[in-house]
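Since the structure comes first, as structure tokens, the remarks are kept for the end.
A selection of the complex's chains, in situ.
For reference, chains read A and B in written order, and residue numbers begin at 1 within each chain.
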């Protein structure tokens, strides 16, 4: 089982085993309905969270709405 | 003349709205106060920012738990973006997160003035509109730029009254009126309103609505100020529709002169 080095929200993290974006979000305890994800500057459609496989070197942005002017 | 009750509404990108007050969801003490103030404001459209989830504490309370996106139209903004590219990236994420394409574009020029960078704003507008967004664009009170943004296809022009968070009220009524007169899309004053009368003045200049955040959030009692702003926007709108009296240099008696004892 190789380990992967990815960057999530600007922080580098080491992940082990194959996991989908959905797995990753679940591990982080993030409610996938309320977030949007950008992977290597590409928007990941919500419908594909379950099928997109995280790869080594991925740069992920997981965002949601907060209060703003 | 139709009034609020009888359906005086305004349209943005094909959607009708009754409330001409749009409110930001930043700067409140907490989410509870945010929700109560938004509720008191009568706003149907609220602006929101797009930020990274705090992964170390992903289940902290979220705006959406307090300000229900099914009840309010979320208007994602690009606050904090200083280039067209950042703005487009942010709004694509927002669209994916929220599923809507009505957005508020604001590309700022510098930290101190938070004044819009109109060149980047033009570029971002073009890119977003090509990408299918309905763009409500925060801009300066420059009538030429406002016109250019409309011609690019922005669905609403939102000139500033004064710098964001300054509370100085409308600094240049001449330009706001020029923009209102030339525009065929809704014109909303956004940023710089400080109190109720500022909001009324915007509406009396013919604006279709007012967007504010600090004036409500930074009042000593935000919920009361939210209600004040709701009334002020309606008052200003009604006064505009009613056609104010002419200004006169000298007096004009309100009681008949005849029949004096």
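The definition used in the following text is that contacts are C-beta pairs under 8 Å (C-beta built on N, C-alpha and C of every residue); 3 or more make two chains touch, one makes a residue touch a chain.
This structure is a prediction, so every number in the text was calculated from the model and none was measured.
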Only one of each protein chain appears in place, so what formula describes the complete complex in this structure file? A x4, B x4
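We adopt the following convention: only the chains that are shown with their structure count from here on.
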Distance from the CA centroid of chain A to that of chain B, rounded to the nearest Å? 33
Chain B residues within the chain A interface of the complex: 24-28, 31, 34, 47-53, 55, 58-59, 62-64, 69, 74, 76-77, 79, 89, 92-98, 164-165, 191, 213-214
Residues of chain A touching chain B in their complex? 8-11, 28-31, 34-38, 41, 43-46, 61-69
